[in-house]
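With one protein chain held back, the other chains of the complex are shown just where they sit.
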Amino acid sequence: MSDAQRSEPDSTADLLQIQDLHVRIGGSHILQGVSFAVPGSGVTALLGRNGAGKTTTLRAVLGLVPRTGTVVFDGEDVSGRRPYEIVRRGIGYAPEDRGVFGGLTVAENLRLAERDPSPRYDLVYELFPELRTRAKQAAGTLSGGQQQMVAIGRALLNDNRMLLVDEPTKGLAPKIVTEVAEVLERAAATVPILLVEQNLALVRRLTDRAVLIAEGRVAYTGTLSDDPERLQELLGVSRV
Amino acid sequence: GSPQQAATGGDGASSAPVKVGLVYSKSGPLASYGKEYLEGFKAGLDYATKGSNKVGKRTVEVTEVDDAGDPAKAVAGAKDLIGKGHKIIAGSTASGVAVQVSALAEQNKVLFVSGPAATDAVTGAGKYTFRSGRQTWQDIRTAAASLGDVKGKKVTVFAQDSAFGQANVAAVKSVLGGAGATADEIMVPASTSDFTPFATKAHDAKPDLLFVAWAGTTAQAMWTALGQQGVFDVTTVVTGLDIAATWPTYGPVAGKISFLSHYFAGAGGTEAEKAMTDRVTKAGGTVDLFTVDGFTAAQMIVHAAGSTNGAAGDDADAMVKSLEGWSFDGAKGKLTVRAEDHALLQPMFNAKLTGGATPRAELVKKLEPEAVAPPVATKK
Amino acid sequence: MTAIVKRWWPLAALAALVCVPYLQIPVPGVLPDVLNRPGSLQLIAICLLFAGFAVTYDLLFGHTGLLSFGHALYVAAGSYTANIVVTKLHWGWGPALIATAGVGLLLPVLLGAVALRVRGIAFAMVTLAFAQVGSILVMSARITGGEEGLSLSDTPEIFAGVANTFRLYWLALAYLVLVVLVVRWSVESEPGRVWRAIGDNERRVTVLGLSPYRFRLLSYVLSAFLATLGGVVHLLLLGGSNPQITTSAFTVGLLVMTVLGGAGTRWGALLGGVLYTYLDQRLAALAGSDAVAGLPAAVRLPLEQPQFILGVLFMVVVYFLPGGLAGLSQHLAGLSRHWRRAT
Amino acid sequence: MSTLVLLTLTGLGLGALYFLIASGLSLIFGLADVLNFAHGLFLGVGAYATWWAATYAPFGVAVAVGVLAGTILAVAVELALIRPLYARPIQQVLVTVGLSAAGVALLQAGWGADPLTFTKPGWTATTTRVLGAAVPNDRFLLIGAAVAVFAALLLFLRRTRYGLIVRAGVEDRAMVTALGIDVRKAFTVVFAIGGAAAALAGALAATYFGSITPGLGGSLLIFAFIVVVIGGMGSLTGCALAAVLVGLVQQFANYYAAAGVGEASVVLLLAVVLLVRPGGLTGRTAT
Partner (left out) sequence: MTSTVLAVDGLSWNAGGARIVSDVTFDVAEGEFVAVIGPNGAGKTSLFNLISGVQRASGGTVTLDGADITREAPQRRARRGLGRTFQTSSVFASLTVIENVRLAAAAHRGSCLRLWRRASSDAAALAVASEALERVGLADRAREIAGSLSHGDKRKLEIAILLATDPRVILLDEPMAGLGAGDVPALTQVIRSLDRTILMVEHHMHVLLDLADRVAVMHHGALLAIDTPEKIMADPTVRDAYLGEPL
């Protein structure tokens, strides 16, 4: 156990605080007491190997999986709230598997996400012009990358106070990966982001702050550059 | 013991009760027919045993089995009854049940007195099968009798496309066709939800007589359609009178229909009918179409079982012999069990409905049993 | 010890069932008569037969994921074909069985080949349509006796008469055993795995080089064939054919049995079939009992409706026992394991 | 000529009746993906409530009472039975099968199995002469009501977000919540509207048939299924088209062909449409 794990975050500056989060699904104990905090600005990276529990952590924050422990958002304990209530407090979510509604058109997907009286379509269309040209296409027939654009677009549409973004560059062409990185960078200037990402190069470009999850627990909290060896060891060892 | 021994129950001691099984619709779509039948049966039993509920020295023990209109339940119930030593079974509100239970009775040599089921198939179905109600043939004969001379007239049957409707068509063709009328039919699917096309056909056919054979919950829509398409302006319409609860469904055309009736409260005008009405009313019921079927069944059973001071209650062959050719005074009038095919010869009625929204039935004419007797069915 | 019990209890249960006609045990309330009397045997036989139907339905629904609303068609085809050949054509039982087997193969091959071109609810509706046409034909044709049904004129000597009900009972039991063995075997066979796989991911099956259509058709024909055979047992058991077995309500009944017991599980459909049929047959008798007659009208009237009780029971199972009754037994097994470990 | 007019107008009337019954079914099926077997029960409850109220109040008020009863029932069903099962779509359908059986039995326990007479209100009991054909006025009532319901439902789907939410919710309920939407409310609203439409159909079917039975809904439901499926599951426009088609085909086949061909032809029409176009007349869309 590293010391970093036990270090208490400064509660006044932290927008999101997670304490002792446990998730059990169908007999398996997936999260076993995850605790960390996300400050009110910039990007915080949530790293870990496949199956470590990153996605589950994000879903648990939103209450999409049954969980115990406390989640405090902006000083308010939201642990007992329903997912839509938590989201309405200003959290945008771009899920790992994109979560687009295949039977709905691109326009309908975006319309569904509208929460503010004046959604920021201009921003979304500026970033992903394809979403405008494909407005009437069923989202299920979009290419993988195009679906990713819809997912990120939906999260950016509203004036959120925090974004939870799960592997946004999965399946994107290198050029788009760069573009997405720019988008996230720009977004992070105004809204804090909790980012799950496998592409370490991209993570490094966006932030130096990381939380590392291994086997359902927080294995490391701190900066990426602090202890690169240890980080490499935690992330890079193949199981094969 | 062996399975076969186990199956032959009933001790047959002469002081044991006479066991009668009623397999009928206590629940299900024909529950109200079943209720009438049961009330009639109880009254008939009381009447025929003069209040003692005994034939000779033996009490009559009635077991009710609800078939819910489902032949599978009826067969299971009947087998149970036979297995428990019942030699007498009555009931069957639905034709499908009657056909199936009759076959069972024949196999097992058990007396079976079929109830309200009108199907001709039960007549002549076998040695042990009898009926306490009327059959389709008698309905048709009644309709024909009200016509007078039909020679050269055109008769159209407006019939449900089902065994019931087809039997009516066949009977009309045979009865009226035989008397010199030309008969044709308009077959209507039982599940039809709009009768307009058929009503238009009936109107366009312009027959001298339109015979309507319809059983089912959509009767009201059918009568409305016939009325609206002006069928009553071009022809005389005849149909069978159903139970009193359905009379309002004839709607505004009720007064224009000539009804043939198996029975309605007060039609018989006999002593037995009075006795039946008293008993049924006292028990909290009302006399209606199928009350007589139950009443008659009880009379037949008491007679059959009592033929040798009650001993015959376990001997189906003796009971058959005592019933064949037997004439008696029933609620409807004089009834005769025809020996050849076990048809129940009985009076029938012509009636009309009066009184608008709450109709009452009025007797137009009582037809003697011989006038409406069905042809002898060939024994199987 | 427990392993032995686990392995052999089906055989023990079967042996007990075979012996039932020799057991003169009174079971008041549960059965209409002493255990080995015709009334009781007929009731149990119907339960076993319908359990057999439910198992054939489960092959389609539970194991292949095909929701059919037309299974009744095959039961009816079996019953009516045999009956017409015997009663109307007087060809005797040998030809009747051959004709029925022929119909039981040909009809599902033809109809299945067409219906399986569509999937999901569309498949359900096409099968419903076929069955509905069958029902309309049976209801209005002369040769079938329409809504009155057709009683069997020539029952084989060994089954005739109430005294021989025990043979019908054995026949129904034999049918159920046959169906269970065939279905169990087919599910464990190679095609059985493919059925499961198709349910998971059809496209993947295709690119493995397998044609989902053929495998579905195989399941459909097998299930329909078994149901057609059951139709003959039904004919003998009832001594006739009746149009109730052609209706979509009959198929929905099978669906309910399957789900009640637990679709796609080892014993689910069988359990559900027995329970549903037993209740369906017996509730009327119970509802008519004196105990119910004494209740106030508001309670009594619903209780006198067997369909009400069955409907509510079904909802309760769907609601609280997602895996059906079979799920319940697993649940209980889990609890007892838990309990054993705790002590 | 007059026969043609009569058959066409009554065929349209029949189609209108089918549409009224099918529209609620189609709405719930198309949006919430629940094949609601209890739709016939909603319809029956609407009919019985209207019948009951008609003895105390004028026809219009009675229909309103019927619709209200159907709506309340539908909402209760959604809250108590459908909502807790949202993760188990097959169970949702099955629970409606059980509900339908129990509910119809309950109607029968309360009012008996025999038909209850439903007196047609004044004008609808008479006929109007159109080009020599005596067209029953209740057909005009049916057609009018069907058009009104069609328009209202289209407005609901086009102008509100409920349709969108429910369609998305069927695909991925958790994701809709993750967008900050209370998806449960939308489902309840859709059920309420489906129930109201069913109950209205029940009230009008009662007027049309002039009598009601507990099984009324059940026997009409099969036609409603056929219409919904021919129309393309869940497409309201398709549903309307299919209803008219089925009504006309049935009416003309019954007059010009042999008896029974009408019913059988509709069933065969269903099989043919599905085999040629598995998605129904229109593809699968909810508007």
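As written, the chains take the letters A, B, C and D, and residue 1 is the first residue of each chain.
In this section, contacts are C-beta pairs under 8 Å (C-beta built on N, C-alpha and C of every residue); 3 or more make two chains touch, one makes a residue touch a chain.
Owing to the predicted nature of the structure, the values given are computational and were not obtained by experimental measurement.
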Of the chains that are displayed, which are in contact with the missing one across the whole complex? A, C
Per the whole complex, from A:Leu127, A:Leu142 or A:Leu163 the residue touching the absent chain is A:Leu142
Give the residue, chosen from C:Gly134, C:Gly192, C:Gly231 or C:Gly272, that touches the chain omitted from the document. C:Gly192
Which parts of chain C face the unshown chain closely enough to count as touching? 185-186, 188-194, 196-197, 199-201, 203-204, 206-211, 214-215, 218, 222
Residue list for chain A contacting the dropped chain reads 26, 28, 48-51, 96-97, 130, 137, 141-146, 148-149, 167, 170-179, 181, 198-202, 205, 235-240
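The rule is simple: only the chains that are shown with their structure count from here on.
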Chain pair with more C-beta contacts, B-D versus A-D: B-D
Need the most distant chain from chain A, centre defined as the mean of C-alpha atoms. B
Centre distance in Å when chain B and chain D are each reduced to the mean of their C-alpha atoms: 38
At what distance in angstrom does the C-alpha mean of chain C lie from that of chain A? 51
Could you pull out the residues of chain C that touch at least 2 other chains? 136, 140, 304-306
Touching two or more other chains in chain A are residues none
In contact, pair by pair, are chains A-D, B-C, B-D, C-D
List of chain D residues in touch with chain A within their complex: 161, 164-165, 167-168, 171-172, 174-183
Flag every residue of chain D that touches chain C in the complex, lowest number first. 35, 81, 84-85, 88, 90-91, 94-95, 97-106, 108-110, 222, 225-226, 229, 233, 260, 263-264, 267-268, 270-271, 274-275, 278
Using the touch rule from the top, collect the residues of chain D that touch chain B in their complex. 3, 6-7, 10-11, 13-14, 17, 112-115, 117, 119-120, 125, 127, 134, 136, 208-211, 213, 215-216, 219-220, 223, 250-252, 254-255, 258-260, 262-263
